[in-house]
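So that we are looking at the same thing, I have put the structure below in structure tokens.
Complex shown without one protein chain; remaining protein chains in place.
In order of appearance the chains are A and B, and numbering begins at 1 in each one.
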Amino acid sequence: MATQHSRSAARVMMAPAVILLLGWMLVPLVMTLYFSFKQYLPLRGGDLGWVGFDNYVRFVTSSAFWPSIQATLAIVGGVLVITVILGTFLAMLLDQPMWGQGIVRILVIAPFFVMPTVSALVWKNLFMDPVNGLFAHLWKSVGATPIEWLSQASLPSIILIVSWQWLPFATLILLTAIQSLDSEQLEAAEMDGARWPSRFIYIILPHLSRAITVVILIQTIFLLAVFAEIFVTTQGSFGTRTLTYLIFQRVLESQNVGLGSAGGVYAIILANIIALFLMRIVGKNLDA
Amino acid sequence: MGQIQLNQVSKSFGPVEVIPPLDLTIEDGEFVVFVGPSGCGKSTLLRLIAGLEDVSGGHVLIDGRDATEIVPAKRGLAMVFQSYALYPHMSVRKNIAFPLRMAGLDKAEQDKRVTQAAEVLNLTDYLERRPGQLSGGQRQRVAIGRAIVREPAAFLFDEPLSNLDAALRVGMRLEISELHKRLKTTMIYVTHDQVEAMTMADKIVVLQAGVIEQVGSPLELYQRPRNTFVAGFIGSPKMNLIRGAEAAKHDADTIGIRPEHIGISSTEGTWKGTVGVSEHLGSDTFFHVQCNASPEPLTVRATGEMALSYGSEVYLTPRQEHLHRFDAKGLRLE
């Protein structure tokens, strides 16, 4: 519903955003694809010619690949399980009447605003340090030997740190979803004789399913890209080298750009598959 | 001056033609009402005149000048929207002054005209308030104020009263009519309410599915509806339309008779029937009567109070001079 005049104005006004994003997407993407088919070592001879799919094969067959996939899955899966379960619980708790609800909500949300490097560094030193960390003091106070968290339990430690950062996000979204639940539905179920567990399973959980899906998809995209937390804590050692970190090492540390780019293409494909599902949900909502 | 002429104006949204080519002339100073059921294209027609939509074909002439390619701002028309479309972040004063500010008038002139408009519309005490603090009727007046300060060639009203409650609507109807009498500026008014059309218009344009069914003064439309659609649309309660044997007696496919043109008696008359529901308004009484002349119950209007119990027998007598005859296509037979 508009005139020709406003339609042409609209095109002009959208142009900068569209062109910029198109460039931002296409230029690096094409370059990554280009490098991924090359033997390219900037510090050791530079461009050594086309190698076909060699980089793709080498990336997958390297001894670091499967462990990196495992580490990635462990971190993504671990954080998802923790944040979704705790998030649902917290959201339902925060929805209950209580004193100081606003303050509690602020306390719970706070970790999300802590920059990843700060949170990683603080956890690493102030809490998980085997000598002076808070956990070490606690362990010592009950006579136990302090755990060297980031080497002995490296993956769980990183999962703990990342979960702490993402729990607020899950809670906030699930809380928003719970608050949109019509309380009359619950009252109707109560009148129908449904006890609390049944009400949770048959009313609350189905209502939350969409929000949970959104949490899972969005977190997955961000969790696949977890970087600073590993960069600051273990630098990828002790089995915490994720796919993202592996690619980072190939590209910037060992300067094997061809190999790293092939890995990058894998990461892009992986993210796109997840994004596709997310976009479906967001797109549906656009029509509503 | 404010003469508006539509020459073969048409509008399509994609493959859907909502307004087939139509011609219409609105004379300077006329109060013209576009009326029709929702979705008949009356608002679209108004927006074409305003320039908020492009015509798909034809020309819009304002005072003889082709305005088809001119942007809304430059057409010299003012519009009052259904939702009032007041700027919520501006005071009433700023709202009314906005078109003047856009036109680049100096501050003193702006103030003068705003003050004048506020006096006319009884808004003087509310000038510093925000639209959110006003009642529906006051908001409506601000919207009108914003329109009149521009001294436009014509006013366009898009269902301006439909968001008001019934009592307020009657009051505002009078105020707008009053305004027209005083300003003598062309007004084009869109409504789906035939009562508004009948009470306010100099000229009514009845639209259905983008097609003009009839153009005429309220009384012309009432007395000589050109087809069954107009016959059924204008007048309240609706005209009774009877088909079949009874119509054939009058050499017509359909005959129409308004409720107020049927006499009702418990002893004698042309048609025998049974009283159904009766509606008592005090000033009038409406009866729904099932009779042999028509498969549908007929509505009959009796002046004043009249008591007839449900199910009792009555006789109806249509007044022949008020009988309307229509052919198989629904067109009026003279």
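Basically, a residue touches a chain if its C-beta (ideal position, glycine included) is under 8 Å from a C-beta of that chain, and two chains touch if they have at least 3 such contacts.
FYI, contacts and distances are computed from a predicted model.
Q: Assuming one chain is omitted from the figure, identify its UniProt name from "Mannitol ABC transporter permease", "Oxidoreductase", "Aldehyde oxidase" or "Cytochrome c domain-containing protein".
A: "Mannitol ABC transporter permease"
Q: Quick check: which displayed chains does the absent chain contact?
A: A, B
Q: Out of A:Val79, A:Ile204 or A:Ile247, point to the residue that touches the absent chain in the complete complex.
A: Counting the whole complex, the residue in contact with the absent chain is A:Ile247.
Q: Using the definition of touch stated at the top, determine which of A:Ile109, A:Ala153 or A:Ala189 touches the missing chain.
A: A:Ile109
Q: Out of A:Ala64, A:Leu121 or A:Ala153, which touches the unshown chain?
A: Checking the options A:Ala64, A:Leu121 or A:Ala153, the one contacting the hidden chain is A:Leu121.
Q: What residue numbers in subunit B mark contact with the hidden partner chain?
A: 50, 52, 71-74, 77-79, 81-83, 85-90, 98-99, 102-103, 146, 150
Q: Can you list, in ascending order, the subunit A residues touching the missing chain?
A: The missing chain touches subunit A at positions 1-2, 6-7, 9-11, 13-14, 16-18, 20-21, 24-25, 27-29, 31-32, 35, 90, 93-94, 96-101, 103-119, 121-127, 129, 132, 134, 137-138, 140-141, 164, 167-169, 172-173, 176-177, 180, 183, 210-211, 214, 218, 221, 224-225, 227-228, 231-233, 244, 247-248, 251-252, 257, 260-261, 264-265, 267-268, 270-272, 274-275, 278-279, 281-283, 285-286.
Following the convention adopted for this analysis, only the chains that are shown with their structure count from here on.
Q: Spell out the part of subunit B that touches subunit A in their complex, as residue ranges.
A: 51-54, 71
Q: Taking the complex as given, what residues does subunit A use to touch subunit B?
A: It comes out as residues 1-5.
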